[in-house]
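Shown below is the structure under consideration.
Only one protein chain is missing from this complex, and each of the others stays in its spot.
Which chain is which? They are A, B, C and D, in the order written, and residues in each are numbered from 1.
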Amino acid sequence: MIDKLKEISKDQLLAEVKKYADSKAKFVTGSCNDLGDKLEVTYYFNASPGMDMSALRFVVGKGEEVPSMTGIYLTAVLIENEMKELFGLKVKDLAIDFGGHMMLAQDSPVLPMLKSEDQKAAAQKGGK
Amino acid sequence: MNAWIIAIVTVIVAPFIGGFLAGIDRRITARLQGRFGPPILQPFYDFFKLLGKSKIAASRLQLMWIYAYLVLMITALLFLVLRLDILLMMFILGFAGVCFALGGFSSRSPYSHLGANRELMQMLAYEPVLLFLALGVYAQNGSFLISQIYASPTPLISRLWPIFIALLVILTIKLRKSPFDLSTSHHAHQELVKGIMTEYSGPYYALIELTEWYEIVLVLGIVSLFVANPLWVGIIIALAAYVLELFVDNITARMTVGWMVRFVWSVGVTLCILNLIWFWVFAAFKGVS
Amino acid sequence: MGIIATSRLKSPWIMHFDNSSCNGCDIEVLASLTPLYDIERFGIVNMGNPKHTDVLVVTGPVNRRTARVLKNLYDQIADPKMVIAVGTCSISGGVFHNCYNVLGGVDKVVPVDVYVPGCAARPEAIIDGVVMALQKLAKLQGVAL
Amino acid sequence: MAPRTITPFGPQHPVLPEPIQLKLTLEDEKVVDVLPAIGYGHRGIEKACELNEYPKNIYLCERICGICSAIHGMTYCDVVEKLWPLEIPPRAKYLRTIWAEMSRTHSHLLWLGLAVDALGFESMFMQYWRIREKVLDILEMTAGHRVTQSVAVVGGVRRDIDDDQKKHCIEVLKDVRKEAEALNNVLVNDYTVKARTVGKGVLSYDQAIALGCCGPHLRASGVKEDCRQLGYWAYGDLSFEPITAPGGDTYSRVAVRCGELLQAIDLQLEAFAKMPEGDIAAKPKGSPPANEAATRIEQPRGELFYYAKGNGTRNLERLRVRTPTYANIPSLLVMLPGCEMADVAIIVLSIDPCISCTER
Partner (left out) sequence: MLPYNWMMAVAILLPVVAAVLVYIIRQYHVRGVIVILAAIALIVNSILFLLHGKDTFSPANAQMWNMVVTVLDYLILLFYIYVGISLKNWLVLIFALTQIIPLAWLEFGMGGSAALANVNPTFVVDHLAIVMTLVISIVGSLICVFAIRYMYDHEHHQHLEKSRQSRFLFWLVLFLGAMNGLVFANNLIYLYFFWELTTLICFQLIAHDLTKEAIGNAARALWMNSIGGTALIIAMIILFAKDVPMSLNGILSGGVASAVLLLPVALMCFTAMIKAAQLPFQSWLLGAMVAPTPVSALLHSSTMVKAGVYLVLRLAPAFAGTRLSVMIALVGAFTFMAASGLAISQTTGKRVLAYSTIANLGLIIACAGINTPLAITAAILLIIFHAVSKGLMFLCAGTIEHVIWSREIEDMEGLAAKAPMITTITAIGMLSMFLPPFGMLLGKWMALESASVIPLAAWLFVIASAAGIVFWAKWLGRLLQVLPKLGSKIESLSLSYTVPLWLLVLGIFGVGIGVASVYTGLVQNAVADVISSGQALAVQGWGLTVNGVSAVSSTANFAVGNYPVWPLFIVFAIAVLIPFIFVAIKPGELRPVYMCGEQAGGTDTDEWYSTADVKTKVQLGGYYFQGVLGEAALNPWTYTLSIVLMVIMFAVALLAIGGAL
């Protein structure tokens, strides 16, 4: 269970993030999960100063474009680039775009964090 | 004929003295840092090892400047031991520095380029003090010839002690010691890697080491001029100054180029000018009375 | 040549390059400079610049980006040169052997003379590695260490 | 416009122990623009963690970073324990706290050494690392290894500290504290160090929050924020108050870490005194359930964030690690422009970068 998790749609994202920015919250990080045909993106924020963390979550299809929050929180540039190159999340209007080669070199595997068939099968088996 | 013998002996013996001093430097530094340190002869091992490395260069022109650096440094040292004109010696030392900087400029390496620029800033800082020293020598002896310093019964330090202090400040720059190890440093943990020496490797780097040994002897020789009569006192003072520099090296962080120029110009140059003003006023009074 | 060969054994300057290691071995390489181990006793100095290096000390597994850097640095070192792979990862990839961005050990990219195992390799082992490299060099040159 | 220099700084650079590159644009000596390039330390550990069974991941996570390796291991265990959830025994909490603070002690000594070395203050670097060896010795004595301690297991810790060891540890820690205090006094009062750090790389209170900084870096900008305030493990029982400094400059960051170094030793001494007897580990039952959890632990460099998702198998569905350096790197974009080339090294080091952490 993630505490104080708010599920939103990707269109609400910027408005919600703006609220955090207005309340001077700190951006903690984001994470991405491969749900098969969809990607689940979660952003974590912290009400600074203090240790009160809350989260925003949205789920998008693998081909869908997602707005970038780097216009509001520049610091999200690393995580958004990372999700873009490791998961194939289509983030548009990035403040600094590393063009898919922030972490990965030219000859690295493409979208390496997506689940392989083996992994999917193993997870299915465990679920049962 | 005598001058030839002195010159040849100097060219042969000076690097041994310089290398030996460098070895002592490393040992004392290590002890100051709570370490045991390398053998005293370590600089010589380094030197010969470098001679045996393959000859790699980043640019053909850079080699020429490093030879020039060595030759001019030896020339400056010969001016000292042959007791010639001290002002001209400072100019030749300046030429040597320019050659070193040009060596740094002559490859398209950002680090050696930045180091060379810093070397020029260092020259901007120390060159006035060296020239003021020459003017001070003239103010006291009425001559720019080093032979007159040896002939004079009054040691320079008795009336030129402010310039002596300024010289100690720039000694730190010349010996490339902290806080002024800016254009390059003896241990490559600075922001410019090895600075101006970054692109020199193998035998060419050995040439720089050799030049530095000559330079150590030269700058300590300049320090020893302050008590040239008897010379052994001057040599002791020079060695003491060397050890002092080692201590300063170990109790300070590296400063920035801008700070160095401001410091040397405000403290060093002011001391020199005050010293010369004192001579001037003194001469004026003597003229009146 | 004799004095040069002897001097080579007494003055190995090292450069450390961290491929994509976990920092464990890197810090141990640095630690070997410090008072307790004092690597400079053997004339070993950390130069940090390939142009002044005799012994390249490599830590960590080679990943797809550092492979290029490692090759470049190795090419800039003047002969004779030795390479020491410090730590399990730099020998074989270690725990990272099956990570997608890891190529494997250092010897996939540059020839390695001495392997120093350990996770992380201890400073004593690193110093020992350098000495072994020197022994190898001495053998090649046919002089006694 | 004055002519400019554009130069790489890294990946191999003597002041950077780890591979990261900064593309610097200089005007004279002044930095006018900077663009960090990362990816030299990316291995793909998050993916590897999905492929391994969950107990094995401890060893992998410990090798995310070799400096705070013990804390990575413990944080991983902590987040996996939260999936069940699984409560660990009180003594294990204290032991984890002690090892975490011991790691912090050696890490801060290491950083102080590297920082003064970047300032060209070699003799002080040697002194900090000399006393660091003493801390490494007690780490080795208690955990079995100087660097990768491997003390955590899911459910508690792997080994205990007995009374003899405890006595020795306390002795050494007191000794280290005395020496560190003396060195810190020299460091924060030294003219040259002050000249090089005061007012360099300033990050204001608001900027620090807006850029999502964390750890000593954040606290040096005056933000009182420390994960240990959450009271995880034994921190709730210990008298802990975050150390902050108002300046937001490099000097403040040095001062905060000097303070935290002593504080870490104090916390260990306090924890040794309060440590209860009892078991050191609880046994986890079965596989981590299909649940998700996030945890935040204060690492020497700042807030370490772990997110784990289980799927009922012995493999984790997803493990996400966000290390403090990952959060602190963007602040370089603010701190570096306008500084001098000479200050680049110390400003970069002032966030205490751990690239292998960042890129996993």
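Operating definition for what follows: a contact is a pair of C-beta atoms (placed from the backbone, for glycine too) under 8 Å apart; a residue touches a chain by one contact, two chains touch by 3 or more.
Remember, predicted model here, so these are calculated numbers, not experimental data.
J.: Quick one: jot down which shown chains the absent chain touches.
T.: Looking at the complete complex, the unshown chain comes into contact with A, B, C, D.
J.: Among the options B:Ala101, B:Ala206, B:Val219 or B:Ile237, which residue touches the chain absent from this view?
T.: Looking across B:Ala101, B:Ala206, B:Val219 or B:Ile237, the contact with the absent chain belongs to B:Ala101.
J.: Which one touches the absent chain: C:Thr6, C:Ser20, C:Thr34 or C:Asn49?
T.: C:Asn49
J.: Would you mind spotting which of B:Asp25, B:Asp46, B:Asp181 or B:Glu199 touches the chain that isn't drawn?
T.: Final answer for the missing-chain contact: B:Glu199.
J.: Given that one chain is not shown, which residue among B:Val13, B:Ala151 or B:Ala240 touches it?
T.: In the full complex, the listed residue that touches the missing chain is B:Ala151.
J.: In the whole complex, what residues of subunit C lie against the chain that is missing from view?
T.: Per the touch rule, subunit C residues meeting the hidden chain are 17, 49-51, 65, 68-70, 72-73, 75-76.
J.: In the complete complex, which positions of subunit B touch the hidden chain?
T.: Those residues of subunit B that touch the unshown chain are 54-61, 63-64, 67-68, 71-72, 75, 84-85, 87-88, 91-92, 94-95, 97-99, 101-102, 104-113, 116-117, 120-121, 123-124, 127-128, 131-132, 134-135, 138-145, 148, 151-152, 193, 198-199, 269, 273, 276-277, 279-280.
J.: So that we can see where the missing chain sits, which residues of subunit A does it touch?
T.: So the residues of subunit A touching the unseen chain are 98-102, 105-106.
Throughout what follows, only the chains that are shown with their structure count from here on.
J.: So using the touch definition from the top, which pair is joined by more C-beta contacts, A-C or A-D?
T.: Most C-beta pairs in contact, of the two: A-D.
J.: So, what's the distance in Å between the C-alpha centres of subunit C and subunit A?
T.: Those two chain centres are 39 Å apart.
J.: How far is the middle of subunit A from the middle of subunit D, if each middle is the mean of its Cα atoms, in Å?
T.: 24
J.: So the centre of each chain is just the mean of its C-alpha atoms; given that, what is the distance between subunit B and subunit D in Å?
T.: The mean C-alpha positions of subunit B and subunit D differ by 43 Å.
J.: If I count partner chains per residue in subunit A, which residues reach a count of at least 2?
T.: 103-105, 112
J.: Provide the list of subunit C residues touching at least two other chains, using ranges where the numbers run on.
T.: 34-35, 46-49, 63, 65, 100-101
J.: Mind pulling up the subunit A residues that touch subunit C in the complex?
T.: Contacts found on subunit A: 103-109, 112.
J.: Using the touch definition from the top, list the residues of subunit C that touch subunit B in their complex.
T.: Contacts found on subunit C: 1, 3-8, 10-11, 13, 34-35, 38, 40-43, 45-49, 51-52, 54, 76, 78-80.
J.: What does subunit B use to touch subunit C in their complex?
T.: 26, 30, 33-39, 42, 44-49, 51-56, 58, 187-189, 193-194, 197-202, 205
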